[in-house]
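For this depiction, one protein chain was excluded, whereas all remaining protein chains were kept in their positions.
The block that comes next holds chain A.
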Amino acid sequence: MGVMRLGRVEARVLDLEKSIDYYSNVIGLQLVAREPGKAYFKAWDEEDHHSLIITEADYPGLEHMGFKVRYQEDLDTFEKAIEQYGIRVNRVSNRHRIGEGEAIRFTLPTGQVMELYHEIERIGNGLKLNPDPKPENLKGIAPPYLDHLLIAGEDVPATTDLLMKVMDFHMSERVILHGDELFAVWLFRTNTPHDIAIIKGPNGKLHHFAFGLSSWEDVLHAADCLAKNEVVLDEGPTRHGITRGLTIYFFDPSGNRNEVFSGGYIPGEDFTPVTWTEERLPRGIFYHKGEITERFTGVFT
């Protein structure tokens, strides 16, 4: 019952072909479908048809994010609950995009478009009968799954409230500045420290979306892949104080920030949130360096 996970991210890109090359060969996702102006990808361990859509546009950023719900009926329940909360909900028809069933669509108080859906074609990961641990012929970084995203907006408490009250997200961590300003939150529905995070910043903007990796070794391998392919680095490899995760930040060819993320803890629904305040926030963000960079806090798409 309820929201299962971040199922898909649709990112706008400036140059479709260049971005297809990057997400296929450097990130190492599987290109599963194409249509004019769009390409669909999945990571190797995912079973659904796609988890990343890239769409050609005049400016980069987040077109929409989709969270998958457990049952089709959940759509009706959430539609009512979100409307009752005071936010307008639209229906997205079946096959609006390749492989996708019906969805409900609404705009968060911070300006991003969110969809909830249940139906999506299942491709599978090919590892369900006497499997090896990994498929053959993986390319590039080859993350097993899409992990989370971080969005920005003026009213962090408003989006947090909607996600927690109506969609039953739980809080793993938060940043509180000046004693009472909720500056950033990390929320989860899975058993990872975050499926979505929200930080104070310009409305409607994307800070990054992240792919999951399994170890520090994999993070190092990713760093080597990025360097070999001359990908523009933002920060890392390093550790976050917040979530304890191991990380690298870098930019896709249109300037959308990507992350590879590994580690962190396994929170339950009764997890007591971790709080960070200004004195320790730089270590919360980049644990080793203990410095916040203007680029990391200032670049959004």
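Note that in this section a contact is a pair of C-beta atoms (placed from the backbone, for glycine too) under 8 Å apart; a residue touches a chain by one contact, two chains touch by 3 or more; residues count from 1.
By definition in this document, contacts and distances are computed from a predicted model.
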Omitted chain, identified by the protein name its UniProt record gives, among "Chemotaxis protein CheW", "Metallo-mystery pair system four-Cys motif protein", "Ferredoxin" or "Cytochrome b": "Ferredoxin"
Using the touch definition up top, pick the residue from A:R8, A:R105, A:H240 or A:R257 that touches the left-out chain. A:R257
Where the complex has a chain not shown, which of A:F211, A:F261 or A:F300 is the residue touching it? A:F300
What residues on chain A make contact with the chain left out of this view? 14-15, 58-61, 232, 251-257, 294-295, 298-301
